[in-house]
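Missing here is one protein chain; the remaining ones are kept as they sit in the complex.
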Amino acid sequence: MTAWFTDNGLLLGLALLDGLAYAALVFMVAVGLNLVFGVLRIVNVAHGSLFAIGAYTAASIGLFLAAHGLPPVASYGALLLAAVLVGAVLGPPIERLVLRRVYGHEDALQLLVTFALFMILEDVQKLVWGVQPVANDAPMKYLGTVDVPFGEDVIPFTAYQLFVLPGLAVLTLAGLAWFLRRTLTGRVIVAVTTDKEAAMAMGIDATRVTLLTFTFGAALAAFGGALASPTTSLVPGVGAQTIVLSFAVVATAGLGQIEGAAVSALLIGLGRSVAVYFAPEFEVVVPYIIMVAVLLVRPQGLFGVPETRRV
Amino acid sequence: MTHALTRRQAILGAATSGSLLFAGGNAGAQQKPAELKVGICTFLSGSASVFGVPAKQAAEMLFEEINKAGGIGGVPVRPYFVDEAPGTDHLVGEYRRLVQNEGVHIIFAAISSGSCLACTPLSDEMKKTTLLWDCGTQRIFEEGNHPYAFRTQGYGAPEVLAPLLYLLKHKPDFRSLAVINQDYAWGRDSWEMWKAGMDALKPGVRVVAELFPRLGATDYSTEVTRLLASRPDVILSTSWGGDLVTFVRQASERRLFERSTFVLPVAEASLQMLGRTMAAGHVIGARGDHWNNHPRPKDPARLAKFVADYRARFNEYPIYPCHHMAQAISAMQAGFAKAIAAKGGGWPNDEELANAFRGLTFDTPTSSITLREDGQGLEDQIVGLSTFTDRFPFAVPKDMVIFPAAMVSTPVGQKSVEWMKTLKPDILAQMPAAIAG
Partner (left out) sequence: MNRPLEAGLAVLGAAALVLVAWAAPWLKFVLTLALAKGIAVLGILLLLRAGQVSFGHAMFLATGAYTVAFLAPEMPEALLLLPLGALFGTALGLVVGLFVARYRDIFFGMLNLALSMVLYSLLEKLYALTKGTDGIRVAGLTFAGAQPAREIQEWIMFALALGLALGFGLLVRAYLGSPMGQALAGIKTRETRLEFMGVPARRVLLFAYVLSACMGGTAGALVAMTSRHVTPQLAYWTSSGELVFIAILGGAGSALGPFLGAVAFELVRVYAAAQVADAWQMILGGVLLAVILFAPGGVWGILAARFKARA
């Protein structure tokens, strides 16, 4: 074991750096999914589509700005703008016109409603952005690279991957924690998450809270997509991969748990990149193995609270 | 109600398609059809569509040209495009639909090696002439006999061996190598052949990493870190399409091109999209000889016209899938002409059509290709070093070597991997001299 670490310890360090950026992206998506589940009690399959649309929108706005001669730093504004746009344009209609009609229905129907939305939004992407890859790596290039020492060698990492992604994820987590604990709206959301009936009996307008939460969750998904867009080429199918990974993060964390999502995103992100280094064959399967292992030991997830059984 | 309606529609649809089938069938005496229907499998969506869509455009352009000139044997041609992207199981269903429902006369299949491996046995079963117009896996004709399938371009063995020989000549002292290929038939098969050839010609090269990211992966940052850390002298990647573009972008941003010599046998189709992001001085191939700056094309006027027409219409240079599509179409024209002539002007049935393709020679803008007795086409290979010139806004090769197809192709009846193991270093002496370009 010790011998292994002297041989591979440095490599492990690199794997952790790679995993951190990946975990940050996964966290951004999973935290929105979890927030929405906490309040609406619906696992939103279309969350992945919102991620993809956010990514496409950010890339398009970025390319548009660059074409009109704005400096690359402006494309950072594009990332945020995309999140706000997608959240505001798609969030309210989905919640008002579709989800609201199935609150309290069977799980199967709720899941399938969002599955139907997922199918529709997947094709909307194709119709709007076509099937060719879309890429705008200006935000990543703008910050350049940072040399990370590796024994006697150095490894260039992009500053975007090393600082911006993890930094924004930590900021989002802190901001969300502050919002939920310190502001009135946040406390109302927590109240509805914990006990909807009691919250409504206290006079809380649940209709408003669900609308707000869903819109906010949609914006978070889109923001995750926007942040991912500079490092990848966007192609159809991006949403399907993302959502199934965030399911794993959310289920591992425990449904409705915000900080838990951060921990399990780290676990899964690091697990995956360590696998790329030491067992590349198992890269794809690692997140699900982690999830199954956690649920075997703690059926309600790492941070979940067991539900009382109904009589 | 919904259900009753769909079923009624289905029966109506069935009735019409059934009658279509009888009309288009091959029973009895062959009548000249009203149109020659060509099923074309290509990527219309997904990251591989950067290959598939330009090829489709080339097909549409050339089909129009053919129809303007009176069609094939006086019959107008009509393409039926099918998307490969939804997966192999979907594609085999589509293949059946093309044959049984649309009544196509000939099928072009496909870009992905996985698609071709699935479609060729269907061509045997349904006795439908199938031109493998782009896929590269050597397994098709080496693992079975397919009387109705023909590949109208080169394939894995020459496309791997030519860059390997070039590398051995250009950088004979490399000691370590890493491979990063797409995780599917072509990525795996091409690596197996490269490894066999490299171990035979230059034993003792250390393979420091074997990475097979998913086909269509969009993030290679972890893989790039690993390649940076292991510092191989050479990095081989037979990846293509959007995958290669993304990988090269991420690798070049993190200066991987400064540390290792890249060998990219399928680079040509991605160079336009990469522009100046591609680094100079790396080994690049085109899966054939169809570079825009081909030093001595067989028919310079035809090559210039094809490139000019394509550029005028689609505002970009044709990439090698466009050339492969043009080759398949040339082969189809030559094959039908031969079959019709053999029947004294009559229209060939499926079997007569397939027979016409065996041993067929047809011209391409850059050279001519002969289909061997096993169905495999012999296409020359040009490999060179990436460089930038005033003529093109993207990388093109310099110091080009034209490898004659016969020199780098596995002889009929042998398996490529086994054949590569028997290679002797004196094959390097047979290599033609490089042309500055």
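All chains are identified by letter, namely A and B, in their written order; residue positions are counted from 1 within each chain.
Assume a residue touches a chain if its C-beta (ideal position, glycine included) is under 8 Å from a C-beta of that chain, and two chains touch if they have at least 3 such contacts.
For clarity, every value in this text was computed on a predicted model and none was experimentally measured.
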Among A:10, A:159 or A:289, the residue in touch with the chain that has been omitted: A:289
Options A:73, A:88, A:120 or A:170, residue touching the unrepresented chain: A:120
Residue, one of A:112, A:148 or A:177, that touches the chain absent here: A:112
Omitted-chain contact residue, chosen from A:212, A:234 or A:255: A:255
Of A:10, A:66, A:84 or A:98, the residue in touch with the unshown chain: A:98
Positions on subunit B where the hidden chain makes contact: 1-3, 6-7, 9-11, 13-15, 17-18, 21, 44-45, 83, 87-89, 92-93, 96-97, 100-101, 112-114, 117-118, 121, 125-126, 183-185, 188, 212, 214-215
For subunit A, the residues touching the chain missing from this view: 43, 45, 98, 101-102, 106-109, 111-113, 115-120, 122-124, 126-127, 240, 244, 247-248, 251, 255, 281-285, 288-289, 291-292, 295-296, 299-300, 309-311
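We take it that only the chains that are shown with their structure count from here on.
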Between subunit A and subunit B, centroid-to-centroid distance (C-alpha), Å: 38
Residues of subunit A defined as touching subunit B within the complex: 10-11, 14-15, 17-19, 21-22, 126, 131-133, 135, 137, 140-141, 145, 150, 153, 155-158, 161, 231-238, 273, 276-277, 280, 284
Footprint of subunit A on subunit B - complex, ascending: 44-47, 49-50, 53, 85, 210-212, 214, 216, 218-219, 221-223, 225-226, 228-229, 231, 242, 245-246, 249-250, 253-255
